[in-house]
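Removed from the display is one protein chain of the complex; every other protein chain stays in position.
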Amino acid sequence: MGMLNLNLTAETDQPLLSVQGLTKRYGARIGCADVSFDLFPGEVLGIVGESGSGKSTLLSCLAGHMPPDQGSVIFQTAQGPRDTVTMAEADRRRMARTDWAFVHQNPRDGLRMGVSAGGNVGERLMAIGARHYGDIRDKAIDWLGRVEIAADRIDDRPRAFSGGMQQRLQIARNLVTGPRLVFMDEPTGGLDVSVQARLLDLLRGLVRDMGLSAIIVTHDLAVVRLLADRLMVMKSGHVVEQGLTDQVLDDPQHAYTQLLVSSVLQV
Amino acid sequence: MTDQAYNFAYLDEQTKRMIRRAILKGIAVPGYQVPFASREMPMPYGWGTGGVQVTAACLTPEDTLKVIDQGADDTTNAVSIRKFFQRTAGVAVTEATAEASIIQTRHRIPEATLTEGQILVYQVPIPEPLRFLEPRETETRKMHELEEYGLMHVKLYEDIARHGTIATAYAYPVKVEGRYVMDPSPIPKFDNPKLSNSAAIQLFGAGREQRIYALPPYTHVVSLDFDDHPFVPSKAPHDCDLCAASDSYLDEVITDDQGGRMFVCSDTDFCRTRREAGHLGPLGVPMQETV
Partner (left out) sequence: MYVAVKGGERAIDNAHAWLAEERRGDTTVSELSVAQIREQLALAVNRVMAEGSLYDPDLAALAIKQARGDLIEAIFLIRAYRTTLPRLGASLPVKTEEMAVIRRVSATFKDLPGGQILGPTFDYTHRLLDFKLAAEGEVPAAPTAPASTAPVPHVTEFLNREGMIETEPTGDAQPADLTREPMELPANRALRLQAITRGDEGFILSMAYSTQRGYGRTHAFVGELRIGTVAVEMDIPELGFAVEIGEIELTECETVNQFKGSKTVAPQFTRGYGLVFGQTERKAIAMSLVDRSLRWAELGEDYTGAPAQDEEFVLMHADNVQATGFLEHIKLPHYVDFQSELELVRRLRAEVFATQEAAE
């Protein structure tokens, strides 16, 4: 799968995702306003900001979980560029289980808690037509290994897993079909600091090996420092600064970014 | 109830037309659940009101009706439904599968191979095969629309992971003509192969849930499984104690409180026909003696 994505990257200079003027209001309150950016294949974009800055609203609109009021989200599908905002829901959902993946902050939102780890990883495979139990199981074991879950836990339900394991399982479940674009909402959110570090390491390895394109929403600058090529800083629904991650973090231009960086420091 | 006070087969003609439209749509899109404005019938929901409405919409005065429940013509609910149509439609009734033009059934497909021109009407309690995986109707309709059937296989995967085999014994889900996943009603999975490529029209009515679906004759129906864990129809590993049939679905009958039991055909007409033809099991007696 990694090879495939790398080839795609090499072949195209088209953005994988092109966002124009995306706006979402909640009544009179602004969720996010006039957000535009391009995401190229193999690129990881971090979106940072404090809670209430509109980053989660933006992610929901990008991933099709919430209809924006204005703007377009053009995705480079196999059939060419398509606006996922105006796309029929059927097509959007089909895309969500093939080309896209979504990693929730709370693994409970992204896992089937009543289904074994193997079943959780196998679901996307079965959704796209896998019908050989042995193969599905082998692939699940392979992916459990890649996210550092012992193979003998394959028949256990996520309930019996620690928070970090649940989150790793969610990642395996999402990546097993080799999606082209992964949305992550605070993937290290509710975890202990030591567990966070391990998960970040793991994510960095996967992103690099698979050449994943990803959009990661987080309030944690350490996460974007490690994972993101580019960074977008949001405040009160607006993008106040964007650029290469190191550039933005090392030499913040906007007063808000400066505040954000200085308040976290030791990245 | 004065029988003349009601229309032929109880329902008024407008209602029957509405149901026939749903049936035709169901036949045109095999396995798709067609919503229909199910009526309150003079029998409770869950007792075959869907099947009764479908039968009422199909019946003509020339029809011969057979009604079975658990494969038997003489179970109380089968008797009650048969009587209802005798009263409201005055049609001929029969227990012989081959003689019936319409057969209404609950939980079984007759053993005898059905023929062209016959209609088999199933009573369906929960038409939605995805219901116990996803309780929301709005969501399951979308899943069918988009062919999002991964979850169905997750259930089968979980069965194998836990039990080593697919632990669904009845209402075993099927896929129709490679498109819709369908609940075959709570028939034992032993009956599933008979769904496919049948010469008869198969109609499914769910009254409470307001759904009709159908399999036109010679429709390809596949029981869901995995390549390396294929579907296996199963029955009790016995022969019928009355007619010695080795290939029919058997009921287990407790005969005493010492653990004694016997196995007999659940399809009473099939068993009787065999005994009339001289087939006898260890506990069977020739037909004329039991009369």
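By written order: A and B. Residues from 1 in each chain.
Definition applied: contacts are C-beta pairs under 8 Å (C-beta built on N, C-alpha and C of every residue); 3 or more make two chains touch, one makes a residue touch a chain.
Predicted model, so just to flag it, every value in this text is computed and none were measured.
**Q** Can you say which of B:28, B:96 or B:236 touches the chain missing from this structure?
**A** Of all options in B:28, B:96 or B:236, contact with the hidden chain holds for B:236.
**Q** Which one, B:35, B:61 or B:286, makes contact with the chain that was left out?
**A** Looking across B:35, B:61 or B:286, the contact with the absent chain belongs to B:35.
**Q** Going by the contact rule already stated, which one of B:24, B:96 or B:167 would touch the omitted chain in the full complex?
**A** Answer from the full complex: B:167 touches the omitted chain.
**Q** Spell out the interface residues on chain B facing the chain that's missing from view.
**A** 6, 10-12, 14, 35-42, 44-47, 49, 69-72, 74-80, 83, 106-108, 125, 136-138, 163-165, 167, 169-171, 186-190, 208, 210, 234-236, 241-242, 249-253, 255, 262, 264, 266, 268, 283, 285, 290
We take it that only the chains that are shown with their structure count from here on.
**Q** Within their complex, state which residues of chain A touch chain B.
**A** My answer: residues 89-90, 93-94, 97, 112, 115-116, 118-119, 122-128, 131-134, 136-137, 154-155.
**Q** Write out the stretch or stretches of chain B touching chain A in their complex.
**A** For chain B paired with chain A, touching residues are 142, 145-146, 148-151, 153-154, 157-158, 160-162, 225-229.
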